[in-house]
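Just one protein chain is left out here, and the rest sit where they should.
Showing chain A:
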Amino acid sequence: MSGFFENYGFLIVTIVQQALLGLSIYFPLMAGQLSLASIGFYSLGGYVAAIMGTHPYFAPWRAALGFFMFPLEWLFALILGVVLGIAVGYPALRLRGIYLALATIAFVQVVNVAVLNMPVAGGAVGIFGIPQAFESRLDYIWFFGPLFALAMFVVYRITAIGRGLAFFAVREDELAAGAMGVRTTANKVTAFVLGCALAAVTGAMSAPFLNTWNARQGTFDASVTCLAYVLIGGSRSLWGPLFGAALLVSLPEVLRPLKDSRMILNGVVLVAVCVYLPQGLMGGLAALRTRLAAGRGGVA
């Protein structure tokens, strides 16, 4: 077992870290909002941690707080995520569907250009030598694991409680939701901000995990990858982001023996999932279960 974790531990930690980004896209999707802003918040959260972890200004803080500097970084990232999320969410969420997606992609680009031009963020080189929280990178599961559990708990509770229905009502029919007393704008912004906050804290945890932080963390490619986790995993199941991240992160590793042809097979698998499982892996699983149940019912 310990051998297994040594071999695959880093992969597992990365899967959980990436699944967190998938979940951050899942939150606004619960209210029907397709936002790709997550990666921008992830990038900013990472810079918050990187700057607080390396900048001389924070040296006395680090000396005084020791390990507790990390939770403080998360807190600052969280506050930034919430405040900026509200500021971006209110205007952006007036747009719908593909227009919202485009606006949030633009936001990611703006963040990218902004950090490239901020001396404190280290320009194109970024920030190096971010202090480590643990000796081994595998131990970062103690960061990402609890955050993932918390995020999953929140998603699960939202699907279980009456208050969560407002999100789904907006997703199903925004106009009808308004006519049924649902505060549509407030709900869209809330779902969006939950995603922003999660992405920002994930970024703050990821900066020490990855040791360096630069503008490449927040690119358009990365946004699309996060969206792919949700779409491949299943956008209607809270397990979708995890399964999608697991598949997309591990597939290139599993296929490594195939050398150059692995990227082709990687692509083939993804296209096959999209074509044959339009509801993603979890959607396919649910369909299979209903079919099996129906089969049993037919025999009985």
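Note that in this section a residue touches a chain if its C-beta (ideal position, glycine included) is under 8 Å from a C-beta of that chain, and two chains touch if they have at least 3 such contacts; residues count from 1.
One rule holds in what follows: contacts and distances are computed from a predicted model.
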Problem set entry | Protein name as given in UniProt for the chain not displayed, "Molybdopterin-synthase adenylyltransferase", "Alpha-ketoacid dehydrogenase subunit beta", "Cytochrome bc1 complex Rieske iron-sulfur subunit" or "ATP-binding cassette domain-containing protein" | "ATP-binding cassette domain-containing protein"
Seminar exercise, completed: Sole touch to the unshown chain from A:L95, A:A114, A:L138 or A:L165: residue A:L165
Exercise. Which residue, A:T54, A:T190, A:S223 or A:S237, contacts the hidden chain when the whole complex is considered?
Worked result: A:T190
Seminar exercise, completed: The missing chain sits against chain A at residues 153-154, 157-158, 161-166, 168-169, 171-173, 175-184, 190
